[in-house]
Structure formats: C-alpha cells, structure tokens
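I have a structure I would like to understand better, so I am pasting it below and will then ask my questions one at a time.
Excluded from the complex is one protein chain; the other protein chains are retained at their positions.
As written, the chains take the letters A and B, and residue 1 is the first residue of each chain.
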Amino acid sequence: MEGRLVFPLPPEEPLSRVQRWAHAIAVLTALLGFALGFLLKAQIVGATTPFRDLAAGVLAQYPAGWLLDTQGDYVFRARDPGAPGYRTTLQVALVPIGPDATSRSIVDGLTLERAQTLAGYQVNGTEPFTLPDGDEATRLEYAYAETESNPFLQSLPVVVRGVDIVTIKRGQAIIITFRVEQDRFEDEFWRLEQFLATLELL
Amino acid sequence: MKTSFGGSNSSWRRWNCSKWMVVLLLVGLIVGRVDVPRSAAAQGSLDADNIARATVFLAGVYDVPGGRAISCVGTGTFVSSDGLILTNAHNVTDSVRCPVDDIAVSLTLRLGEPPVPTYYAEVVDYNLGLDLAVLRVAREIDGRVIDRSMLSLPFVELGDSNQLRLDDTITVFGYPGLGEDPVESTRGTVVGFLAEANVGERAWIKTEASIPGVMSGGGAFDSQGRLIGIPTTAPAGTSGTALDCRRVQDTNGDSLVDSRDNCIPVAGFINALRPAALARGLVRAAQWGIRDRGHQFSGQVVAPAGDSAPTFGRLFFSPAVNEAGLPTTRVTQLPAGANSLYLFFDFANMRPGTVYELRVTVNGIPNPRFSLSPALWSGPERGLWYIGSSGQPWPNGTYEFTLFIEGIPVGDERITIGGPAQATPQFSDIAFGLLDFRGNVVGSGYVLPSGNVASALFIYRDMIDGIPWEQVWYYEGVEVPNGRVAGTWNLGPNGSTTISISNAQGLQPGRYRLELSIQGALSATADFVIAGAQQGAFAQVFENLRVANLLTDETLGSAGSTSFPNTITDLYALIDWRLLAPNTPWTYRWLLDGSTLFEHTEGWVAPESGSNFWIALGSDLHLPDGTYTLELRVGDLPPVTVSARVGLGQLPVVQGNTASGVRMSGQIVDAQTGEGIPGALFILLEAEFSVQDFVWDESQIFGVSLSDSQGRFEIARLLPRDALYSVVVVAAGYLPVSADGIVVEADAQEPVILRLEMNRDL
Partner (left out) sequence: MTTFDASLLSPPSPREDVYPYRRVWRTTAYETGVLIAGALAVNLAGSLLDIHLDARQRPLVTALLALMPLALWLLFSYRGERRARRPREGLLPSIVVSILAANAATAPFVDEVIAPETWLSAASGLVRILGYTLTVGLAFEFSKYLILRVMAWPKRFERRIDAVAYSLAVSLAFATVLNLRFALLEGGGQPGAAALRIVSTVLVQQAAGLVVAYRLMVLKFGTPRLFSLAISLLAGSFLIGFHTAFRAGLTVGSFGVGATGNTPLLGFGFSVAFGVAVFALFAFLIATADARDVRPSAPGRR
C-alpha cells in the first residue's frame, strides 16, 4: 500500500447569498415547525369532549378520550384510561342536603365517610375557594392509598392525591372531585383548572 | 392379495399405501378436525377452579390481651358476586366454646396455595336449627368498610337438591386444616337421604365421601358445578366424643402457648349434608336484604315449662309417615326387601342448638348410611319427632337405633328386617275428625275445632275376634279421665272403625294423643290438636289477617292494606286467633313472589285467644318490590294466608348475577422485555359493540381490569358463552392494542386466557 497522503482542506470560500439565506430559512422553518408541533401537542393533550346533563344542571368539558361513566351515584365520572397506576379522575356528584348544611359541613361529612372506606385517608387542607363563575365553595385536599379491589390480583397500593370542591346550589351539594396519582399531581392539576373553567352549573 | 408381480410390486404397493395414508391424513387435517378427547374433568361442567376460588375459609376471631385470637374455624362458599357466604350457623354464631367478635374470611387467591385473610364478614341471618347461616363481606381485612357494589367475587349458584338421586356423584370442597392447607375437594356419591320431622324426606343427604370436620359449612356440588348440599356436623366437642383441639396462639397473654390457652376445636368426619333447598330462602332473603323480624304481641308471653333437661322417649318404628308427619302404624319387624323405615320418638325440653345424634348398627356393626352424625336440633321444644328414610333398600339384619343428646345415650330401640311378611293383627292410619250425621269422620285429619267430641277413624288388618285390645287417650301427655278403654275385638279381621272421646264441658284446646294397643303392645298411635272455632268440619284458628307497615294504634285497629310503596322498611302481618293452646305447634312462612323466604315451626307462646299478634319482616334499607305472602298453619289445616304488594308487586330483574359463564384473564407484557406491564387497562366491551363502536363510554363496557404488578388482569364477571367480544388495551407509553372477535364458544368450559404483548413507539 502506498503511503497516505495528507491533503489539507481547501480554503473556506465565503458563502453565497443564496446559501446563507437557505440556512437561515432552514433554521426558521425548524423553529416554526417546532411551534406547530407543540401547538398540535397542546391541542391533542387539551382536547375535550362536552358533557351535558340538563336534568342535573351540569354542563362541562372533560378530557377527550377519557372513560365516561354515568351509572354510579354521581352525575358523571371521567377517568384517564392511559394514566399509569391510578386513573386520573374527574367527577361531579350531587348530594341532597338539609337547609342548615354548609359546604364545610359537607366536607366534614365526606371526610368521615371516606375515612371508613379509603385506606390511609388523611386530609391535607381545607380552605375557602371561589369557582371561576364566582360561586363560593370549599376546597378539600386529601390523600389516601388506592388498593386493588380484586383480591385475586396483586398490586401495590398507589398514593393518590385528591381535591374536592364543594359548593351548594339550589338546595343540593355539588361535589367536584379530582384525583390523581401523587407523583403526577402537579403535572395534571391543570386538568382540574381546565375543567372548572368549562363547568356550568345551571 | 395375490400379485402377478415380483418384489418390485410389493415395494410399489408399500409406497402406494404410504402415499395414500399420507394423502388421507392430510385430507383429514385440512377438511376435518381431529377431536382430541378431553379429560373427564373437562368434559363435565364442574368448574373446579371457580369453585375453589369461591370456597372460603372462615375463622371466628375474638379479642384477647394483646390482639386477636381464633376461636373456631370452618368453611363457607360465596353464593353471590357481592360477597354473600353460605356456611353453617355454628361456625359463625357466638357461643361459650366459640366466642366470635368478628369473622375473618380467607380466600384462595392462588390455586394450590393456602387461603389468605382478605375480608371480615357479618352475619346476615341464620337458622340455628338447620345449622345454616348467610354472611356478607363487610370490611376489608384492614377494617375499611367495603363498597359492595365494587365487589365482583367468584361465586356458585344453588342447585336443586331435590333433583339429586342415589349414586349421583358429588364433589365436596373445603379447607381440611386450620388455614395452612389449600382448598381440597373430595369426591363421593349419594348413598342415601334421611328424613326428619318438620323438614321432610330430604332433611339430610348422606354420602360415603370422607369429609374432614373442618370442611363443615363448605359446599357439595353436583356434576354441573351447582351447590346442592352443605356438609354439616355439630360443633366439635359438643357430642361428648373426644375433642381434637389445636392450640396455636397465646390467647391469655402469658407469652406461652400451653394448656391454659384456648384451643381451636376440630371435629371428626362428616358424612351428612344439609340440602341446598333448605338454604335457598335464607340466601334469597339475604340477597334482597330482607330479615325475619320475628313475631310479638301485646300481652304476656306464656312462660316455657322450665329449664328441665332435654329428653327423648317412647321410641318405636313405623314403615311410613303420613302427610301430617305421623306414623302410619307401629312395627317391630319388617319383611325382607323393606325400603322404608322411620324411628319415632317423643321429645321434650329441646332447644335450638341442642346437639342430638342417632347411631344405627346392623348386626352390631355401625352403619353410617342410616345414622345421623351429631347435629343441632331444629324442632320445637316438645312433640313427636321422626328420623328415617324411604326409597332406598334396608338390608336384612337386626338394627339397633340409639339416640344421644349432647353425647349421652337417652334411648334405644331394635327392629329386625328380613324374612317373609307376617300377617299379624295390626291397627294403622289413624285419622281424626268430627262425626257427621251419617257417622263418617270428617275434618282435616289432625286438627279439630273445639267441641265436645273428637273421633278417630282407623284401619285394622288381620285382626282376630276375641283378642284383647285397648285405646288410650291423652291430653298434653296426661291420660284423660276415662280415656283408657279396653275390650275384646269383635269387628272381624279387616276393615275400619271409629272411636271417640267426649267431654260434656267441651274438650280443651291443646294436644291430644291416641294410642291403640293389641294384646298389650302398642300397634298404632297418632297425635291431634284441638284448636280454633268450628267452621263446618274444620277449625278456624286465625282470623282477621291484615298487613300494615307500621305498628300504631291506628294500624292495629284498621283493616290494613294490600299495597304499599317501595319506600317502606317493614311489613307487619296482624292476626287474631282463637282457642290455640300454648305450646301447640304452629308454622308461619313468608314468601316473596311465591318463593319461600323464611319458615318457622314453634310452640304457641301467646294466650289461648287474642288479637293483634304480629309477624314481621323488614329490611335495613327498604323492602324490594314484590308480592309478600304470609302463610300460617296449625297441623294439617289448610294454611291461611295474607298478601300485600310492595311497589310494582314483582321483584326487579337483576342481570349479571349468574355463576354460569367463562372467566377471562391473562397477562399484558412488554413485547421487548417480556415483563408484565403494571397499570395497563384491559377493557372488554359488551358483546354488541365492536372496537369501532367504542366511544369510551363505560356503558359499553362489559368488564374492565387494571393489570397488577406482574401485568396480570382478570375480568371479575363471568362471560356469557356463545358470544364474540371485543377488547381494547391501553397502557401509558405503549401503543394501544385492540381486537374484535374474541370467541367464547357455546360449550366453552376452560377460562379464556390471553397473553398480550404491547409495544412502545420507537
């Protein structure tokens, strides 16, 4: 084999105008593309589906692609089927109350009831809250360990953080529940905010 | 076959034969289907896995210094998906030997492994006499209250035990130890049925299967996997036999496990089952949340006769039982080929929960088929009882029947079966009534209205004129004045005749007995009751039956109602009664839409006559829609009934609570690693929806399961057969998978097991 020859690089020629602009346009295109991409992401992630129950007086938008359940003792419940671990839940329930009930007393009642059925239930805070439409409410934050109800499956308990917003309207208590696995609580909280912004209580 | 060719032809023929065999085999595989014979277990319908999962280990727990201890153990079976358990009453009711503060329920979570404590249960209702109880899962093992609507537990359906035949195969499931052994099954055959008073011909199912005592309360299943019997025996240590008691815990807090600690009794072996038919009413009532509220009246209860020791006496045999539960005649010997025999005896001072036992020997050898292992008393306090069987052969031999109460022998009697039938003078088939103007005995047969005269009609056979015979009348166990009449027979060999008893002041309401003897030996006997006012030839005891939902002065005085809204919690049947003596056996039965819920027979505790005696049933929430009927009976009088409609008057239809179907389970794994994916959502759609139709509405979903830490999932509800299902599976970070056309064949027996691999995006 012949010895290698070293060929120095040719002197760098200045770029032509077209070349310079081509690069600049490429960079701008990339940035624009990213913007469109993130816009698409925001659209997909934030897509919602309308829910109407005129009998119950509830209009809302819940996240698209979530499992909707209207069969239980609530107006509706939507759960994220793709959430890892605990399925993030948004729920609206109506509870008849007496004339002297306050949202705070209802919250206390919820606590007493849940302490019987939810493992490791503890309240993390109760404070007044104002709904986007100006209605006064009480916000209850709590946590508990979600366990598998099917004893034949072996799952580790999952720590769930929940937020209940309780308001009284037309002689009944409206309980808005948001529950998410505690690791993703901060990342998913915007869903509650989005939901509350679209919620109409007739 | 002769061939004109040489060796080459034979090789050609061999090759040709092989070729044709191959062709035929290929054709067979392509066109037809090679049916591989399934195992016997697969060919039957008994889903052993489902039954094993539905069989639970029960432990009564009570508080001791430093914690909780187990007092008694047994087995039970889930009979509904929301956690109703059928078991023996003695397993779960508080007693001196078995203190019970709580009932721990352990489930077989993995087949082949011991059960794992999973829930606490509470008693919904029980019948101590039949030794049957229904429990309901109430709390998780950590004490949390359970939302029963979330439960979807494996369960079994009750079968019709009345369809069972001799030699039918049954399989008994239960836990043989103290919870350290997995569930076991024992197969056997039905070798007989025992009859008892108050219950009928099928009070017990006898099997030769050897069932450990700890399996008491478990389930016996027919070949279709339906529960047809509950292995039942009295609590260990209550029959006077040696007690096998295991000490496993420090119950007195002294850091030692020794003879000063309580032990867990373990009974011997069981060979008798309570038929599932006896539990059906209890289970149905528990499913609908209905309880028997008992009965009461505004007056003084007639005090019981005192706390004397229970006794059995006057043992004798009869070849048959009539429709009133009375012996047709008395025999001391039966010819060869006898297939029916009953032991009758008087009982007194018996209470529900008293342990009694019948041991039968044939030629000195114990015969478990006709014996009754220790059982809890299910009858009233006093009266005439029988145990026996019919429809099955009694082998020739000398039989000795010995009765025990709490393990102590209290009476025995012998009979010989074999040899030719002997024509001996005999009385039989005593029936009671009033004499009409033609001298015929008319009436119900064993309940007469109050009056001055009571007549008895009986049949005589092979009598010889001139032999002495005697009639003796008793009232409440005491011979009535002038009630003994002796004489010499002069009515010929065969026929029927009538005898009477009278009292100018009127015969007192109460229980009477007639004994007919021939040559000093009892030949026939029967009991009858005088109660109620005369209504033609019949007695009218109960009247003015009405129903109310509240007990107020207003309702007590009203005519009641026949229709109620479905928001009520109680129903009261109010009755007036006449001339019903205390301790007279009477029966009340509640029915819902024609099916029995509760039935009780006991002695009357109210005064002879009165009004506003109420019998009630109720619910903690509200009574379900339906037509409720109360039946009252005294003896063989036609029952009097009263009905009321609640709501629509018909029980609502409950879908999905069937134990027939196929289980679907499986595992969801990562396609790259092969490891299970925890938290994946497995969605099984209702059969009418395809994946394309699915709009993420839970009303379209048949069942859903979140995979566990190993990626395993299980649809709790059983899938109806002969259907196509669609599945959607989603997991965070993985590409969703879906499929239509998951087939569950019409004859599918095996669970549907799926293994799904999911991929991440690249």
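Keep this in mind: a contact is a pair of C-beta atoms (placed from the backbone, for glycine too) under 8 Å apart; a residue touches a chain by one contact, two chains touch by 3 or more.
Predicted, not measured: the structure shown is a model, and the values here were computed from it.
Student: In the complete complex, the non-displayed chain touches which residues of subunit A?
Tutor: 1-2, 4-5, 7, 9-10, 12-13, 15-16, 18-19, 21-23, 25-26, 28-30, 33-34, 36-38, 40-41, 44-45, 65, 82
Student: Please output the residues of subunit B touching the missing chain, sorted low to high.
Tutor: Its contact residues with the unshown chain are 670-675, 727, 730, 732-743, 752-762.
In this text, only the chains that are shown with their structure count from here on.
Student: When the C-alpha atoms of subunit A and subunit B are each averaged to a single point, how far apart are the two points in Å?
Tutor: So the centre of subunit A lies 53 Å away from the centre of subunit B.
Student: Would you pull the subunit A residues touching subunit B in the complex into a rising list?
Tutor: 65-71, 81-85, 87, 116-119, 147-156
Student: Quick check: in the complex, which residue numbers of subunit B touch subunit A?
Tutor: 53, 107, 109, 116, 118-119, 140, 142, 144-147, 150-153, 678-679, 681, 683, 696-699, 701, 705-710, 712-714, 716, 730-733, 736
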